[in-house]
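A single protein chain has been omitted from the complex, and every remaining protein chain is retained in its original position.
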Amino acid sequence: MAGRALTLHPDRLLPADPGVRAVGRRIYEHIRSLPIISPHGHVAARILAEDAAFADPTTLLLSPDHYVTRLLHASGVPLDRLGVGAGPLSESQSRSAWRLLGEHWPLFRGTPVRYWLDGELADIFDVEQQLSADTADAVYDRIAACLQRTDFRPRALYERFGIEVLATTDDPCDDLAAHEQLRTDPTWGGRVVPTFRPDRYLDPAGPDWPAAIERLGAAAGIDTGDYPGYVAALEERRRYFVAHGGVSSDHSAIDARTDPLAPEDAQRVYRAALRGAANAEECAAFRRHMLGEMARMACDDGLVMTLHPGVYRNHHAPTARAFGADTGHDIPVRTEFTRALRPLLERYGTHPNLHLVLFTVDETAFSREIAPLAGFYPSVYAGAPWWFLDAPDAIRRYRAAITETTGFSRSSGFVDDTRAFCSIPARHDMSRRIDAGHLAGLVGEHRLDEDDAMQIAHALVVHNPRHVFKL
Amino acid sequence: MAGRALTLHPDRLLPADPGVRAVGRRIYEHIRSLPIISPHGHVAARILAEDAAFADPTTLLLSPDHYVTRLLHASGVPLDRLGVGAGPLSESQSRSAWRLLGEHWPLFRGTPVRYWLDGELADIFDVEQQLSADTADAVYDRIAACLQRTDFRPRALYERFGIEVLATTDDPCDDLAAHEQLRTDPTWGGRVVPTFRPDRYLDPAGPDWPAAIERLGAAAGIDTGDYPGYVAALEERRRYFVAHGGVSSDHSAIDARTDPLAPEDAQRVYRAALRGAANAEECAAFRRHMLGEMARMACDDGLVMTLHPGVYRNHHAPTARAFGADTGHDIPVRTEFTRALRPLLERYGTHPNLHLVLFTVDETAFSREIAPLAGFYPSVYAGAPWWFLDAPDAIRRYRAAITETTGFSRSSGFVDDTRAFCSIPARHDMSRRIDAGHLAGLVGEHRLDEDDAMQIAHALVVHNPRHVFKL
Partner (left out) sequence: MAGRALTLHPDRLLPADPGVRAVGRRIYEHIRSLPIISPHGHVAARILAEDAAFADPTTLLLSPDHYVTRLLHASGVPLDRLGVGAGPLSESQSRSAWRLLGEHWPLFRGTPVRYWLDGELADIFDVEQQLSADTADAVYDRIAACLQRTDFRPRALYERFGIEVLATTDDPCDDLAAHEQLRTDPTWGGRVVPTFRPDRYLDPAGPDWPAAIERLGAAAGIDTGDYPGYVAALEERRRYFVAHGGVSSDHSAIDARTDPLAPEDAQRVYRAALRGAANAEECAAFRRHMLGEMARMACDDGLVMTLHPGVYRNHHAPTARAFGADTGHDIPVRTEFTRALRPLLERYGTHPNLHLVLFTVDETAFSREIAPLAGFYPSVYAGAPWWFLDAPDAIRRYRAAITETTGFSRSSGFVDDTRAFCSIPARHDMSRRIDAGHLAGLVGEHRLDEDDAMQIAHALVVHNPRHVFKL
């Protein structure tokens, strides 16, 4: 097995200035070993409930992770050669996809994907050579061998990763059986909480909306034939999630608008939509109305509301048709918050039960809209950099953009938002290093005392996510 | 009085790199003691004319300052407990509000509010402990004791702060009696100039517009019953401000558009608006037309024109109803300048009398629109970072965003824009430190000679504001 040694430098991601770095090291040491709180992500509860061995390196680390596959695709590797959207992979398919990753590994230089995967390979699988065309097979074998071992089962890794809470993302009709299984399993000491993700039930323009609404009614045991029943069914399913440990609902639409409809208009559009007779404008109006309704319900049932707007989904329809959703071609668009959220915030913005966490992939909103909103409304929090922005320089820009308006208390704490279970420790570690370095920079410019910086660093890892997500 | 010592580090806000910091220190020393030129702000002339003792610490430093109260509100402190929008406070109300500030002081770590207030406490009031729940009473007592002394009266502080010019912001109908009193007082050696702020008279959609127009006519001694009289009355009041030392007019609208109306359309909308019969679209068109008219008048009377667009005022109507305007929930929106200002600039952009200073709370406009405009039009200047952006990192981003396109000569010089009289020295000091550090960074990368950097630093404090504001 040829190749350069894979080593993780202890000072990686800390500022280069020796004086600032020394402060950064101390801050990082103060927080590096704290438990991981992951209040929003896409790992399935079933994985931990079943606790089966992971299938193979590619299925675990490559094919389902659009962060990885998209840049390979941009460089000419067809998605089908990476196992994207495929069922279980044969050993040869899996190895062949992994070799493609090895061959193209230099593409990822300078990206967080490389940082995360290097961290996973070194820290979890004890790989000692950098991934490359030459080492791909050996690395594959090493990981595959690990995956056979019981100490690489999901629950063992959960323990090893030091996860305190892990939130999943779930369909409102999900019976949460896997969550229930974990909660009632005396051998399981972790905490996995569901997240209510109702997008498809709130947007009549989505595919098969009437069928979805019927499922919703069935799950709730409430007739959704008319608007009041539909609202009641949503309320019921939220209660179900609360009863099963859920702490938040998650919302992703192309815009963040929340204009309410008059009850009779909501009723009218609902009926039309069920018949497939609502036009695009009516559907959008209904979706925006329902986002406001979610806030109203949140004031009642206390679910934290996270908002992830501004992504154009399935930009390349041919890829979506061939490989399904979440395959790397969701592309951000400009996003407006100030006007969009005003109807919601005028009604519920100062309600003591509401926590509204705003995420964006349009960085311009951080200093212009999100920080000013989070710096006035007690309900609003500035969500951590998300998706394309979950990376060292982007996180620094986020801190620089929001802190002067909101300080640190209005920031959500880190959210890994990942489907890649093994990347969770590396992602949280990256966040801790960058925040430590950011705080060290403030100390280095005498804008903050070092003991205050220590407190803040600790709060960002522990207090902020617990408080913001009511954990 | 327990608590950590409050000390202001001599190198605060200077870059952490030792070599760059050494250059930054030298540049800062070169400018730190220069007089303060404050060409735009919200301190009332009356305060200096009357020269009465300030009432109490909370009224002086807390309750009227939405920079401070908004973050407390976000953290759950109701505005009424802070004395916001209230009349004179009793000693117990004032002290109780101050204690809330002390308890919540950690919220402000990393914000300029903390930097300014620490500077005020240490430099003006000789407070020696950091503010906290434990020290709040002692700090309160210390400030309250100072406020009894004659050397803490407004005029004494004006002298002590080293202010050379202070601009106020005034209603066009104001008789400027306080300004007149100061100008004719032989014991007063300062310079306080009024600023013509006509927003409410230019926007027919504003509250009580017909009544405002009637007041305008009365103040000008001109019948505003029809459009030409209205225009003449505005011209007359501008002349009145010029005669009383005014150097600029200030304009704040939700957008920066300046499309002119044909005279007959202006006339028609004006008449309709006086009857309360103009619709929203007509009102906006009239407002935009009048912004262009302001530029026309500026070419005649020479008043510098400052533009502060892009803030959604009174975002939370319930708070506005309970506490009034300027209570912390004005939120920025995206702002366009290139197309919006074209009608104005095509007509007046190269007029030798026009100075048009563009401010924004949408940072994206700095490199994209404001710098390119200021780098071509002799009338256009890039206004200093304003409001949410008046903070160390934001000022650095401003310099980095505009300098490569416009150099330093097209930058307005610092504008404190504050209603907090005691924060003026700390705000200007912050700006000087950040500019010194920015210039030191250019020297450190051999992009600028140190003697050039010294000259530029001096010009930014003295020459630029004098030139841009015709002082």
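Note that the chains are named A and B in the order they appear, and that numbering of residues resets to 1 at the start of each chain.
Here, a contact is a pair of C-beta atoms (placed from the backbone, for glycine too) under 8 Å apart; a residue touches a chain by one contact, two chains touch by 3 or more.
Worth saying up front: this structure is predicted, and the values here are computed from it rather than measured.
Here the missing chain is touched by one residue of B:Arg368, B:Arg419 or B:Arg466, and it is B:Arg368. Across the entire complex, the residue among A:Ala74, A:Ala177, A:Ala277 or A:Ala325 in touch with the chain not shown is A:Ala74.
One of A:Pro18, A:Pro35 or A:Pro210 touches the chain omitted from the figure, and that residue is A:Pro18.
Across the interface with the omitted chain, subunit B contributes residues 17, 19-20, 334, 336, 338-339, 342, 345-346, 349-350, 352, 364, 367-369, 371-378, 380, 400-401, 403-410, 441-442, 444-449, 452, 455-456. Listed here are the subunit A residues that touch the chain not shown: 4, 9, 11-18, 70-71, 73-76, 106-112, 115, 312, 315-319, 328-329, 331-334, 361-364, 388-389, 391-394, 397.
Simple rule for what comes next: only the chains that are shown with their structure count from here on.
Measuring from the averaged C-alpha position of subunit A to that of subunit B gives a distance of 40 Å.
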